[in-house]
Structure formats: C-alpha cells, structure tokens
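Excerpt of the complex: some chains, original placement.
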C-alpha cells in the first residue's frame, strides 16, 4: 500500500478513539511497521499545529489524541452550558409517576419508587415540570403534586390525555419479549 | 418446486407471495390466483407436516387467497353489484403487494446509506475537555442534600458502636474549631473526610450541627458536583461566595 494514503486513515483512527492511540496500535491495525507510522504521526502533528485550526494532535503518555486548542476552553464551556437539560433516571421515574398518578403526594411516589424522592422532586419543581397542586387534608397536610404546562410543552402534549396508555405499552413490551432480538 | 422454500426467510405472507409471483414470472396485475393459491398452500402444508410453527399471518393469507379464488369463480351478477363495487377481487391484494414491495425496496435503500457506527464513525463519547469542565462545575447544595448525606452516614453506623462511647462527648464548639483547622490551608475537603473511620452517632450529629453553624456564619460553603454525590466543604474566603448558598426555607420541607 502506498504510504501517502495512510495519513488520512491515521487521522480518522485517532479521531474516533476515546483514549490516546499509540504508534504500535496504529501500526498493527494498518498492518505496517511502526517505522512507517511514526513519521506520518509527526507530520499530522505539525499539520495541525501550523495551520490555524481549532484542534491539535497531542502526544500524551498513552499515545496520540486530538484535543481542542487550550485557548478555546472558554468557548467550549459556553457551548456546554447551553446543553439541554438531561434527565437522570431518577428524575424520569419520578416525573412518570407524577404524570400518570397525579394528584399524588410524596409518600406515594416514594412507595412506588422504593427510594426517597425528595431531591428529584425538588429538581423537578425547580425545572418547573412539576407543580404543587395544594395540600392534602390528612394529618401532616402533605403537599399534592402534579405536572405543569411546561411538562406538557416539553413532551409535546396538548393535554394529559395525550399520554400514551400503559396498556398499549405493555402490549408492545410483551411482544418484544417474545421475539428474538430484532436489530442485531 | 416450491417445497424447498423456508418460511423463515420471508418477512411475512406478502413477502412470500412476491417471491412466488416473481419466481413464476407472473403478471402482478393479472395474477393467476388458482395457481398461486395452490403453490402457497403447498408451502404451508409442507411446513405443517414438518411440525414447524407457522405464524398466524401466513394462515390468514391462505384463507384470503382461497376467498379471492372462490370469488373469481362466481359468475358476475348484474343486479346485486353496483358498478363501483365491481372491482377485481384481486385488486386489494395487488395494491398491498405493490405497496409492500415499495417499502421493501426503501428498506434496502436505507441499508445502503452510510450508517453511523457501521460505515462512518463519530466521537460518540464525552470529550476529555468537557469531562474536566463538569468536575469544576459545582451545583450549590440545598439543605435536603445535606440531610440526605447525614442520613446515609447514620445508616452506616452500627448500632453497637454508639452505646459505649458516651464518655468522649464532643461539643459543637470543639467540632467547629476542629473543622476549621482541618480546612486550614486546603482548598476543600469532602464531607466524609470530617469523620473518623467509624464515627459514633454522636460524632456525626455534632459534626453536622457544627457544619450548619459554620454555614450560617458564612465561614463555610458546601458544594456538590452532582446531586447525591460527594459534598465538599470549602472555606468561604470572601463575601463573593455568599450567593452560592442555597438555603431556602423550602428545602427544609423535604428533609
């Protein structure tokens, strides 16, 4: 194989690797000697360093790795701050229980989840996905929770009747269990 | 002979019928229904004689074919059929076959696209640049999280260990001084670091009260990188950090 063509392949290989890639590893994958790979790696490093680019190829202890230019750290931070809010499993579970069982008090949520849910509940209240509907007329007067307009908006629902029924889901799940893995 | 056909190789009865029509080079718009029904049933019979499970859909199609065949045999009556209803009994089946073929082709076309993770690859992992960022970014801790951490600690204390440690009672003031000296010169310490390897219940409670007192005095900040994660104690060096405290009364309601 012509060595000229190996450079972009090396670039691609390092690019998709989560951890740094060593010259030996590359040589093995490409079925060439390490002596072929090393000069190409040097070339790639200097290509990235000389052209004014957002990414640099760095040699670390474990091998070679692409990194963003350190001076762009602030921009990277700004982008990641705008990342959409990610649901934790706990948040999603709690939200689901509230959505389907509202009006509901905290004790009922915790009974269903089997774990304390105060923290998640607070997060959901903070994110305005859940709201307090009132207080229940039982000793202790616990708060009653329900979902908000923001919740409907987030999930693209007109109203709560748009929630998929559990029955329909159970049917799908049942059939999925009886079929062999479909997509692998 | 159609008998060597394995039903498993077909996605369903429509797929099998398409195969038979193509194999026999039949005109799809004028399917010889008697012939195709014969071949179709022969396959089903062969499968059944091998005791193979046949999905209900294949049997349903068999009965549809037989039904169409019988309707084809009936003489057309001019009286009881209005003109619009006078459709070829095969028409719906033909439509379905053509429609199915369309999506079967579309499925093949989709499969020819460069698929992410199969022909093309992207960086489907969190870049180290971002991982470093997330560690830096602490969320202020509410009282609830604090109480949770306390509860976790108390749960870990064996029953027996706090019965016989009554002689060494620590006061809150002592503990405040200890915490401040533990923090001296450090950027932060974790909540767990405050305690001896197997703390008594008393020690935990006193430490907790001391910590609250320090927070109230704005001498300490408590931060957490993820909810339910480790709680970190930071010495509050200047007034600018005071906003970081998340001490609304509401949080108490969850404790």
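As written, the chains take the letters A and B, and residue 1 is the first residue of each chain.
Everything that follows uses one rule, which is that a contact is a pair of C-beta atoms (placed from the backbone, for glycine too) under 8 Å apart; a residue touches a chain by one contact, two chains touch by 3 or more.
These numbers were taken from a predicted model, which means no experiment stands behind them.
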| item | value |
| --- | --- |
| Chain-type multiplicity across the complete file | A x2, B x1 |
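In the analysis below, only the chains that are shown with their structure count from here on.
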| item | value |
| --- | --- |
| Cα-centroid distance, subunit A relative to subunit B, in whole angstrom | 11 |
| In the complex, subunit A residues that touch subunit B | 12, 15-16, 18, 65, 67-68, 73, 76-77, 80, 88, 116, 118-119, 121-123, 143 |
| Subunit B to subunit A touching residues, read off their complex | 121-123, 125, 127-130, 133-134, 142, 144-145, 148, 227-228, 250-251, 253-255 |
